[in-house]
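As you look at this complex, bear in mind that one protein chain is not there, while each of the others sits in place.
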């Protein structure tokens, strides 16, 4: 009877252990499901940013070039997703050559059985792919706005394809694919440099080679060319802000409650402070309440906080955003002074505030020694900038020397919508 | 002492088992909460599709008919939710007559206590209802665009009410309510047939009985009638794409990490490939960069992948989307040749690509024998098409013979906004 009881107790203990293990597995799958779901929802929110960019850029160009912008941006997201599937993802995350400069994991994708893998603690292979794929096209979208109103459509589409397929994933690998910049301690949480300033450098290369829109810089001074629809531009900025919660929040790469909550808060406050910084600065400069500056101030604040959203206090986020907002009117004025014509202010927002945000990591970031130090950040900014600018410049240059990159003066005058698309945006 | 120890160990084992059971229950509730939350968020994203449809259709009609479209689409979502509450949900999910043709679970709703039920492993009664209710109005929205610019408002609202209340839920029951098509092995993941082609058939019935807009098909040929705002149409397509992540992703009916991640990826790539397919095909056909075709190509890709998004490889998704994109300009041209006037291309997108997507299940789907075979899919397409087309035709016909379905030539000329709503969209 004693022995019988012993056996019973043993069985009970074994049963309990087994039940505990089952509960553990259920709990872990539940946590995995939540983390994975957040990456997917964040991907959908980043997708919304492509609508934000489309609306912003369409609003900031003239009526005669609206269809052209919409066409470009509709194709960019398509091209971005397809090239990332075909080649980009395996360039950016080759799974080898840690600390190196370049590696390639092969064409197309090689998902593990069922899309699950031990390599990802918190999400599936496909969630990883689609979240990163949504980022990939962003850089080309930044260029799209800056070169608006005078670039040839086919040249732009060729550039965008090559930029998204090769340039973006290679610098992306340097940091997020565990390449040499990552090994050096360079820190860029969600891509002030890796996404925004890389796109900004490409935009700069484009506008240098293209030249300004005709009539912009005259002997009588700089002629403002207002956008055709400020409601559309405002809509775009709000959608970008909304999408940024996925862009930054999803870059936590899990639904970690502490970090994602902090990121939502720093992102929000930096955007708000960017609006205020741009409002006050532009008012002091021009004595008017300039909506375009406030809108770009919001975007500047968002770009500025992107490198450090998970690693600064909320008070620091306010300062980072405020300075980004102040930079916007100064930068827009500066680019106009040196006659670099950027119809939507993309270089000011993405390049200037991208650099500022990357440097802000060194000032405000809560890091141990060896991560995000000023020299690391500067090396990252310079390396990515040199690579993206040089290759983009070469690419645009080769296109200029072959099929041409600029429409004729007559076409520009008439508008790209009629010339390239045979239709008007409004009728 | 020995016995005391035995008692202690037993108590410890019992405590452990009880703790394990409690942990299991906590983990299961956590998983349930995540799954349920995803269904709800997906429902909100499907709601966003109604905004997408409104913007798309408003953008594609002429300025004088914009308020009319917005009014129709604002009412459709209201009518759709209310009829689904009153009668539709219990027609589509009567909870009886498995394998059958028709059943009815009674008026209004009979939720279990607290909205929780053993019948749903992953979500509550109310989450199920609201997710399905958001789908219900979609079919009528498809019709709304196709018949734009010449239909009488009250006739349309009567049609939409009856379509959403009866026609959609009955074919819905055949598949998703476990009716006869489901029993036959017909496969339609998120509704290429059950939602999109059913809506497309109703649209076809409407445009046959209505006739084309005056001036569209003349002795001198087909007159293009461009939409009044391509930015609005583009906005609509991007919002539809965004919402489709809820439409397809939510149709997994849980937050299952493998499946939802796969569905997000196949959905994205099919949409992207649809853009490319329509871009290239329309360029070859007309030598212009046609934004409308690219937009409808995106939608075609999305409709095409809807039947199989959880059951094909991502490479297959690219092919499915590409073919759908190619079909768009061919189909639009075809419908114009046979003088069926569809201002927004709804029949090409939802009917043609809906059929294609349903057939694609048989070609690309990873199924065991007996599910999604070609004959099963064909029967589903034909049965749903015959039912939806015939009843919609009869309904429109009866309306035509009684209160009339077409506005007078004078009203059409002047525009529906002034005639039906006494206001212009813009002032």
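Quick notes
Every chain is named by a letter (A and B) in the order it is written, and numbering of its residues begins at 1.
Throughout what follows, a residue touches a chain if its C-beta (ideal position, glycine included) is under 8 Å from a C-beta of that chain, and two chains touch if they have at least 3 such contacts.
All values derive from a computational prediction rather than experimental measurement.
Only one residue in the set B:109, B:330 or B:363 touches the chain that does not appear here, and it is B:109. Screening A:239, A:305, A:328 or A:388 for touch with the missing chain picks out A:239. Annotation: of A:155, A:268 or A:347, A:268 touches the absent chain (contact as defined above). The residue touching the chain not shown here, chosen from A:96, A:110, A:315 or A:427, is A:315.
Although one chain is hidden here, its contacts on chain B can still be listed: residues 5-6, 8-9, 12-13, 15-17, 19-20, 22-24, 26-27, 29-34, 36-37, 40-41, 43-44, 47-48, 50-51, 54-55, 58, 66-67, 70-71, 74-75, 77-82, 85, 108-109, 114-116, 123-127, 129-130, 133, 153, 229, 232, 235, 420-427.
What chain A contributes to its contact with the hidden chain is residues 6, 9-10, 12-14, 16-17, 19-21, 23-24, 26-28, 30-31, 34-35, 37-38, 41, 45, 62-63, 226-231, 234-235, 237-239, 241-242, 245, 249, 255-258, 260-262, 264-265, 268-269, 271-276, 279, 288-292, 294-295, 298, 314-315, 318.
We take it that only the chains that are shown with their structure count from here on.
The centroid of the Cα atoms in chain A and the matching centroid in chain B are 31 Å apart.
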